[in-house]
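One protein chain omitted, others in place.
Moving on, here comes subunit A:
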Amino acid sequence: MTTRVVIVDDHAIFRTGLKADLDPADIAVVGEAGDVDSAIRIIHELEPEVVLLDVHLPGGKGGGGAEVAASCQDLAPEVRFLAISVSDAAEDVVSVIRAGARGYVTKTISGAEVSAAVQRVAGGDAVFSPRLAGFVLDAFGTADVAVRDEELDLLSARELEVMRLIARGYTYREAAKDLFISVRTIETHVSNVLRKLQLSNRHELTRWAGERGLL
């Protein structure tokens, strides 16, 4: 079964390139948009399973990809967002994640990797690039805090371990093997981290999001 995808990016060249890169056996690109307003309209019209969303977009209220994701929360959880950007800036990444995106990958990754990431997001899981994992570790701190596991503002020891492995460039499968747990468990941990990233009130995160007018 193919996954229905909408690509939102203001560069037509990039949209075309990405479309050509995606595996046609698994993924059908049903629509494209180049700015915030048309993206919101097209997503509501087509209700794709996954939206590949650039962080920096013209139009709307100037909120870029984060604004698109936030404006389409009424379609959740049927429509899921995967952020894809050239930006390395923590506030860009964190703001779009906090607006509801299920993952973040950089534009330099290969077509096969994007396809896999789209499938993962479509399946309800979270996708973390090594860089996003690095941001998470930076924002939550790297100290072992297993004692206060229940709080949203802290990562459990296991979640820290998983984030570290992803930051080191491990795939979920490799991380699972390294920690002697199943890939499914890794996915659960990553989803939990994503939830904390979206809901935590840690000031590093609120600051990043606040700068983009998302609070």
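Simple rule for what comes next: a contact is a pair of C-beta atoms (placed from the backbone, for glycine too) under 8 Å apart; a residue touches a chain by one contact, two chains touch by 3 or more; residues count from 1.
The rule is simple: contacts and distances are computed from a predicted model.
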Query = The chain dropped from view, which UniProt name applies: "Histidine kinase", "Amino acid ABC transporter membrane protein 2 (PAAT family)", "Nodulation protein E" or "Putative ABC transport system permease protein"?
reply = "Histidine kinase"
Ask   = So which of A:T3, A:S87 or A:S200 would be touching the chain we can't see?
value = A:S87
Sole contact to the chain not displayed, among A:K19, A:R131 or A:R158 = A:R131
Ask   = Can you name the residues of subunit A that touch the chain not displayed here?
value = 87-89, 108, 130-131, 133-134, 137-138, 142-143, 164, 167-170, 174
